[in-house]
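The structure under discussion is supplied below as structure tokens; questions concerning it will follow.
All protein chains of the complex are present and in place, except for one that has been dropped.
Note that the chains are named A, B and C in the order they appear, and that numbering of residues resets to 1 at the start of each chain.
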Amino acid sequence: MTLRVGVIGTGMIGKDHIRRLTQVLNGVEITAVNDIDQSSAEDAAPMGATVFETAEQLIQSEQVEAVVICSWGGAHEEQLLACIKAGKPVFCEKPMVISAEAAIKVMNAEVAYGKRLVQVGFMRRFDADYRRLKKVIDEGSLGAPLMYHSVHRNGQVPEGLYTSDMPLNDTLVHDADISRWLLSDEISGVEVRVPRRSTQGGELRDPVIVLLHMDSGVIVDVEISVNISYGYDIRGEVSCERGIAALPNRPATIITDQHGIRQAIPEDWRERFIEAYDQEFREWISAAADGGAIGPSVWDGYVSTLTADAALRAVEKGTLETLDLIDKPALYQQH
Amino acid sequence: MTLRVGVIGTGMIGKDHIRRLTQVLNGVEITAVNDIDQSSAEDAAPMGATVFETAEQLIQSEQVEAVVICSWGGAHEEQLLACIKAGKPVFCEKPMVISAEAAIKVMNAEVAYGKRLVQVGFMRRFDADYRRLKKVIDEGSLGAPLMYHSVHRNGQVPEGLYTSDMPLNDTLVHDADISRWLLSDEISGVEVRVPRRSTQGGELRDPVIVLLHMDSGVIVDVEISVNISYGYDIRGEVSCERGIAALPNRPATIITDQHGIRQAIPEDWRERFIEAYDQEFREWISAAADGGAIGPSVWDGYVSTLTADAALRAVEKGTLETLDLIDKPALYQQH
Amino acid sequence: MTLRVGVIGTGMIGKDHIRRLTQVLNGVEITAVNDIDQSSAEDAAPMGATVFETAEQLIQSEQVEAVVICSWGGAHEEQLLACIKAGKPVFCEKPMVISAEAAIKVMNAEVAYGKRLVQVGFMRRFDADYRRLKKVIDEGSLGAPLMYHSVHRNGQVPEGLYTSDMPLNDTLVHDADISRWLLSDEISGVEVRVPRRSTQGGELRDPVIVLLHMDSGVIVDVEISVNISYGYDIRGEVSCERGIAALPNRPATIITDQHGIRQAIPEDWRERFIEAYDQEFREWISAAADGGAIGPSVWDGYVSTLTADAALRAVEKGTLETLDLIDKPALYQQH
Partner (left out) sequence: MTLRVGVIGTGMIGKDHIRRLTQVLNGVEITAVNDIDQSSAEDAAPMGATVFETAEQLIQSEQVEAVVICSWGGAHEEQLLACIKAGKPVFCEKPMVISAEAAIKVMNAEVAYGKRLVQVGFMRRFDADYRRLKKVIDEGSLGAPLMYHSVHRNGQVPEGLYTSDMPLNDTLVHDADISRWLLSDEISGVEVRVPRRSTQGGELRDPVIVLLHMDSGVIVDVEISVNISYGYDIRGEVSCERGIAALPNRPATIITDQHGIRQAIPEDWRERFIEAYDQEFREWISAAADGGAIGPSVWDGYVSTLTADAALRAVEKGTLETLDLIDKPALYQQH
């Protein structure tokens, strides 16, 4: 009853997922690998896996029951469409696609197929802390959520490689997706404010404050810093009518010494979300083995794309930019 | 070497200050009391204190070396001008005055007098937690402040008496003043966003999010809730270039029981700031005994008035409203 | 490369390990099951697994490469000896055996075999919090450990079934083993003090305070409560020469409401240590696949037995009872 999986893309994240699928999780076997760099694919391929020359061949292969896409974003559209055509469950890393048009094309294909096949890689939804937080909100004793303060602090970004648009189209999408999921809500508009610039990142536009206006009226204020230097620090606090619910500190030894009473914080996203990634794939394996998908959907990938676009317009113009979403297909109503 | 003080206004806050000045603090004696309701003044007057028929008479009296104004806001302008004219140090509760024009008039009088006589009642600046926070920021090892998240949660407000403008012209002024002081910065503009309304307060505009744009570029986001029901909860977190500094929880027994590991929070502002009020007056007594004033000045009262006005315009129009401050007189440069 | 495992004992803990080995972990397959209650074994057996009539048969079977023992303590000695005779790696739940003589017999057999085959089920050593705590201690910047305060609080115990000896021979062993491991030390003596009795447990001797005297001179004071009612609360704090290191609270949503600022605590040991159990078996599978064993050894099981015996004598007599350990065989020096 082992799911035979093909992995497309063997860069850093692809290699990490191969490790996860072969060494950590059960019920799964990697039978096929592909990368535009054939030698990278050969290095990364676990024993017994076939290295395919093209992603298309891997997707078509009878050795492959389900696909994991870790290629670069621009290639996802074609690969997702091929998976859907082949009727094969597929896990796709972020960004799902790189334009609203591409997202709609993939959505139409999946809707035509009549069943969800695609799971998009928003791993925060699988994090135990966020899940407990959502449970508290959903349980309702604190009343309706009114505001959500989402803090996203990253130790450092590679100088030169990381541009001023990336806090908005790369980093923000995590806060945006988790806000929608946590609050069972939808984003209707985006504002961006740019505070005093940190000297830690040279000319980089850092930090930024983003206000997400939700359909319900909830306002999410997102505080993004990408060069905070001390570690990777993800916080979230939901203000409800009669109480507050917040993410806890990560578990860490409480040391008391000359620096005070203190707890270390995670160094980077790998340390912070390692268990969330494991759980994300655990649930994907189970759903894919049943021929389907759960968790973040093509719809979520579509909204994510529009949110990033709106944020980039908003920072440029200083205005509130609305998301003009298409009608949500019935296929995504339950998710 | 005891400072002889006259108190104008013997309502709730006036009575509390009389208690403080007679029972808690030393180096001070209440020699005179006045209220528009003479019988209230007589009830509140400590033994040996004279009850004056008018505020003017109290201010003029030789029994009075320094004045505490706790009358209603509309009366402050005239009383402050009388104190300055008499050259007597004066502590004035918030709001200092109720219009920018009145503030400028008082400022001009004090500038003409050539020396500070007026201390305005922003008690947060005397709170030990805020003072430690400022010390950490000023010390500089975390780098420059970039954002400040100020949370102001109030248990409940009296239905009917508390109007939708009050979070902006009554509650916000505390966050605005503490932001200016904490960051050694000035407010240049105000935006207001109105999230989903809490059902705890009927039609009240609650909560509100206020963005204060500071001269340095720092953005302060203020989260105001006035009917949060669980207690009085004041939080503040400064994001700097290389680290974060935040107000701690108030000291409270750590109980572990069926509700979890938990600490009570203050019931109301009296409980939260009782020591700050004591300290505020301790320092006022000392400054007044030297014939002057320290802490929040007429300039601070003036900016406070303009901030509230701007917030009210901003919530009406949805725009960023700027503060058009007059040039800061030299008298207030050091403060 | 899948490890074929036989499970002896299909009671509550046996069933949970079967779930773990089939649904959570990879690299392992359950091929054989046995229980003194044959129908229980049949119910618990995963598809494809053979149900053996006797433990002996299961251990001998060619289908079985490694064994998990979850039978009752009295049966362990014979089963462990059979595993060692067969040269098969074996995981054995607590208590390893029920007398010092039995422990020495098993130890002699393993020493004669010349290689570790037995891993004893002290799961705390695999808990991420304890591992981080040990790392801080071992790193040495806090100086040598001097005292360890170990708190063991259990929600409730079944009335009638749980006797006054059990805090000392069942519960204490976890604190004792983790102390030895955390401090890289050995227990030399045990004292027990009995405070005022809790009315929560009727006539039960609860709580108890145990002082473990370690070879290095470190004193461990263990606070055991078994009917604390509010949850399952495990705490530990090591006092070193220049600082303190302590277990953190478990991650849980920080709720602020009418009960204060609070975090839930685990309900029971399953919730608290679920990940430690997973990790324990993850490492066992890896070691067993290599034909050996890691983690808690027969020596640790032996010391555990002597500690419980000493504690029972100590509570009876009120004295400091020493552990008269045999010389530690070379096989266990590195562990």
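Keep in mind that, in the parts below, a residue touches a chain if its C-beta (ideal position, glycine included) is under 8 Å from a C-beta of that chain, and two chains touch if they have at least 3 such contacts.
Bear in mind the structure is a predicted one, so any value in this text is a computation, not a measurement.
Q: Among B:Ile36, B:Ala144 or B:Ala246, which one is in touch with the chain left out?
A: Answering carefully, the residue with contact to the hidden chain is B:Ala246.
Q: Which of these touches the unseen chain: C:Leu211, C:Ile274, C:Leu312 or C:Leu325?
A: C:Leu211
Q: If the hidden chain were put back, which of B:Ala144, B:Val194 or B:Ile255 would touch it?
A: In the complete complex, the chain left out is touched by residue B:Ile255.
Q: For subunit A, enumerate the residues touching the unshown chain of the complex.
A: Residue positions of subunit A that touch the missing chain: 229-231, 233, 249, 252, 255-265.
Q: Need a quick check: the contact residues on subunit B for the chain that isn't drawn.
A: Residues 23-27, 128-129, 132-133, 135-136, 141-142, 242-258, 263 of subunit B touch the chain absent from view.
Q: Touching the missing chain, which residues of subunit C?
A: Interface residues of subunit C facing the absent chain: 143-147, 149, 153, 193, 195-200, 207, 209, 211, 214, 216-219, 221, 223, 225, 227-230, 233, 239, 241-244.
In this text, only the chains that are shown with their structure count from here on.
Q: Where the centres are mean C-alpha positions, what is the separation of subunit A from subunit B, in Å?
A: From the centre of subunit A to the centre of subunit B is 44 Å.
Q: Centre to centre, by mean C-alpha position, how many angstrom separate subunit B and subunit C?
A: From the centre of subunit B to the centre of subunit C is 58 Å.
Q: So how far apart, in whole Å, are subunit A and subunit C when each is placed at the average of its C-alpha atoms?
A: Inter-chain centre distance comes to 38 Å.
Q: Among the residues of subunit A, pick out those that touch two or more other chains and give their numbers.
A: 242-244
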